[in-house]
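All protein chains but one are shown in place.
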Amino acid sequence: MKGFMSDNTASVHPKIIEAISLANSGHAIPYGQDDISYRASKLIESTFGGQCHVSIVLNGTGANVVGLSTLLHPFDSVICPETAHINCDECGAFERYTGAKLIPVSTEDGKIRIKDIDPLLSAIGNEHHSQPRVVSISQITEEGTIYTIEEVAELAKYCHEKGLLLHVDGARISNACVALGVTFKEMIADTGVDLLSFGMAKNGLMYGEAIVSFHKSSSTLKYARKQGMQLMSKMRYISAQYEAILKDDLWWHNAKQANAMMTLLVNGLRQVDGFTIKNNPSGNIAFASIPTSVARALENMNYFYVMNESLDKSYIRLVTSFDTTEDEVNSFISLVEKVKV
Amino acid sequence: MKGFMSDNTASVHPKIIEAISLANSGHAIPYGQDDISYRASKLIESTFGGQCHVSIVLNGTGANVVGLSTLLHPFDSVICPETAHINCDECGAFERYTGAKLIPVSTEDGKIRIKDIDPLLSAIGNEHHSQPRVVSISQITEEGTIYTIEEVAELAKYCHEKGLLLHVDGARISNACVALGVTFKEMIADTGVDLLSFGMAKNGLMYGEAIVSFHKSSSTLKYARKQGMQLMSKMRYISAQYEAILKDDLWWHNAKQANAMMTLLVNGLRQVDGFTIKNNPSGNIAFASIPTSVARALENMNYFYVMNESLDKSYIRLVTSFDTTEDEVNSFISLVEKVKV
Amino acid sequence: MKGFMSDNTASVHPKIIEAISLANSGHAIPYGQDDISYRASKLIESTFGGQCHVSIVLNGTGANVVGLSTLLHPFDSVICPETAHINCDECGAFERYTGAKLIPVSTEDGKIRIKDIDPLLSAIGNEHHSQPRVVSISQITEEGTIYTIEEVAELAKYCHEKGLLLHVDGARISNACVALGVTFKEMIADTGVDLLSFGMAKNGLMYGEAIVSFHKSSSTLKYARKQGMQLMSKMRYISAQYEAILKDDLWWHNAKQANAMMTLLVNGLRQVDGFTIKNNPSGNIAFASIPTSVARALENMNYFYVMNESLDKSYIRLVTSFDTTEDEVNSFISLVEKVKV
Partner (left out) sequence: MKGFMSDNTASVHPKIIEAISLANSGHAIPYGQDDISYRASKLIESTFGGQCHVSIVLNGTGANVVGLSTLLHPFDSVICPETAHINCDECGAFERYTGAKLIPVSTEDGKIRIKDIDPLLSAIGNEHHSQPRVVSISQITEEGTIYTIEEVAELAKYCHEKGLLLHVDGARISNACVALGVTFKEMIADTGVDLLSFGMAKNGLMYGEAIVSFHKSSSTLKYARKQGMQLMSKMRYISAQYEAILKDDLWWHNAKQANAMMTLLVNGLRQVDGFTIKNNPSGNIAFASIPTSVARALENMNYFYVMNESLDKSYIRLVTSFDTTEDEVNSFISLVEKVKV
């Protein structure tokens, strides 16, 4: 049985495999100069309204770090939630590649707010301190919460007023769009975001990620990508995946399924005695407090991540994906009810 | 018609596509902890005799740079031929990621020799100079030449006597093994190489590259890989490719075809008036001096790279790949003969 | 009138000027190979008990960053108080030079404790996270507090048990030794500290700082120093200063005066209505909450730094130095009493 450990454990959507196979015909100019890559870039650009520049890289860390590097001097800093993937889960890739500093901000729910940013801006102009230049948020956040369109727009407006830029780590941007019922353009271009890591590997792709930049520094992306070891030689095989995931709203259907299964899952778990769901997840990630006896009984089965545990309570993370089924959700709920007894 | 611009323009071998499709079943633990990745790593290790450690990354630049980083302090240097891919064609990725220095050495044929290295070692112990620590060679070289087994062994022995380590950029290591009629183990492990970038993307794979380390610092590879933005989440899809290319000696058949087609090609071109083949290529890369009139007539058709040109002569690079056919070679020879007139 | 803005505003002790003048005779081998530098290094080593290695650099940031670089891989992290100089006041020098990560820890009084470190060690062995390797403390802290000998020893013991190392930013180490009545050896070598930034520029020197390493990686210091742009050509002029400051306990007399003047100052300010002294400073730094009306009246006179202010209260930093006099302290107290009215 598939579990809820991560959307990274999911398989690749059959239509993506099909697109890869179709791309496998004859020779093609490498490094993104082929026809499929040209079409894919144009398609992504138009998805965001056209006033942007696209650069396809190899994975999410690559997109975050290479993308941000084009906005920064090494003496600059990026303000982000303490829980940000770029701060916690990328083994210091940001610092090593950019030379710049992350300023982690403690948050309640993974969402950064203007009041968190404001006190940090006194560093501006003072050479003893790294210079705040970018605010980086994740949508959906690492805590499973989702910024509203208005919140994103408000952050972007604030940043621009203060001479800062706004970056979105969109590893699960599809799930956020589905949850809010908005398009990518409405979420990103229309709110004033400057840079997006446009991830699809958690939503059915095999590999690859797209940097979408709305900033004039995007002319340096191609060099930063190559120097960042993120330029794929046989690019057509990534580009074909992006074409396929955007075609016929496959991204939407995939994310919709993941979100729906999460709703089913948390509704079920809420009925289980001793289970508490944190926040009110509307995407595909949830956090729950469960009896440690249950967590222990199921450990080594890769059903979920245990974030931390005490004697009686364990705090776990659950993630659904496009290939999660109702049967799997129901089976899991039955299992925990049985184990709990 | 397919040309000879690069082996990066080639497609992916059908058996690789098949392996990817087969891997696409159910969920799997991400980041290389899945069964396929375990098997692939063990298979690669045993291919090299077992006394090594394997780390799968995303591309050749990633393998070169992340691998070398585990052998170096930032105040060290790597001695390499001026023509080395790591020096010329990776946009400074080495310097930025490792902080260390490349010492390029001018060579006649892309092969570095002990006499080139020796004068540079006077820097050892002197804090004003970067400390020579690694010699990096490419097999086959960027000039299309191939080190004999004895030459590799001699370099390794020399390096170890001097406190240095030997790295091989094996982007085309299969073609070298076929040309010399030796196994990977004989080429690398038995000669004393310390670190190998084990590339297969130019020999039928879609993406991914393996770092093979014989050095004790290999315990740091996993951190260097992640920090180097080279850790794939859905790793099974790369691992399956490595399994497939090593199975039934697919790598050998692919490289054999590429080499054979190059032999056919250069033998044909040697007959063309005004064409001179440099060196005596036995792998899948050749360089030729041809009339500039011919080069100009064929430009924009992506048949080859023009390295440089003068009024009457152009210096071009030709590369064959596993999917090059006799017909294509013969058609090209016919074409140039026609154009030349 | 001299103020209390920083001990960086102080002049250079006359005996230091004298030592520099005396060193200015004839030629000397550069880059620390001269006689004075040899003597100074031996003297510093013996000051710490002899089982250490000394490397003289140019300033405190250089000592912190270059010293720490010898203990770290770029994928490691350093745990430090959020208020640490290396985190707040060095413009990201650490991140850029080492490529590694700082993990800032929120503290009440600038002192880090085992309970702050312990939860962070779960990252060890997990490639997604920077690897905790060093704990860095400042003595005296940026909040003016001082670790007891026992606290330092306890931290060192804990670090070593966990496979970590302990670094001390000793920009004001003299003031701490005087406050606790201990020698440098008792403070550093006997407690098990692995690396010290041995600063004297805030205690009467003109320039220069010594890295004192008790770790085997000290053999790499000379290269890290040169690559870190921290090797002085005419080294004798720094070495002569270290000889002079250690001779006849000049360092002790200087720090004793600074500490005594701080005691006088805070005792005086405590009597002023509306003034509150934070903690109970025993070194040469104090923080005070004072009426904003007073702070505003004195601004632009460089008497102190205003850390932050609200409508009615301002939070200021006061620092004394070796050349602070009783008259100056008394004059300042009189001034604020006058201004307050």
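Letters A, B and C name the chains as they come in the text, with residue numbers starting at 1 for each one.
As a convention for this text, a residue touches a chain if its C-beta (ideal position, glycine included) is under 8 Å from a C-beta of that chain, and two chains touch if they have at least 3 such contacts.
The structure displayed is predicted, hence computed values, not measured ones.
**Q** Looking at the whole complex, which of C:93, C:135 or C:246 touches the chain that is not displayed?
**A** Once the missing chain is taken into account, the touching residue is C:93.
**Q** For the full complex, which residue in B:88, B:182 or B:297 touches the chain that was left out?
**A** Answering carefully, the residue with contact to the hidden chain is B:88.
**Q** Which of A:172, A:225 or A:317 sits in contact with the chain that's absent?
**A** Once the missing chain is taken into account, the touching residue is A:225.
**Q** Among B:2, B:27 or B:101, which residue is in touch with the absent chain?
**A** B:101
**Q** Applying the definition given at the start, please give the residues of chain C touching the unseen chain.
**A** 2-3, 5-6, 8-12, 14, 17, 20-21, 24-31, 58-62, 65-66, 90-93, 96-97, 201, 206-207, 223, 226-234, 237, 302, 323
**Q** Applying the definition given at the start, please give the residues of chain A touching the unseen chain.
**A** 31, 69, 73-75, 99, 127-128, 130-131, 220, 222-227, 231
**Q** What residue numbers in chain B mark contact with the hidden partner chain?
**A** Residues touching the hidden chain, for chain B, are 74-75, 77, 88-92, 95-96, 99-102, 104, 106, 127-130.
Quick note on the criterion: only the chains that are shown with their structure count from here on.
**Q** Please identify the chain lying most centrally, where each chain is represented by the average of its Cα atoms.
**A** Chain nearest the centroid of all protein C-alpha atoms: A.
**Q** Could you grab the centroid distance between chain A and chain B? Build each centroid from C-alpha atoms only and quote it in angstrom.
**A** Each chain reduced to its C-alpha mean, chain A and chain B end up 33 Å apart.
**Q** Taking the mean of the C-alpha atoms as each chain's centre, how many Å separate chain A from chain C?
**A** 41
**Q** Two or more other chains touching the same residue: where does that happen in chain C?
**A** In chain C, 74-75, 99, 127-128, 130 touch at least two other chains.
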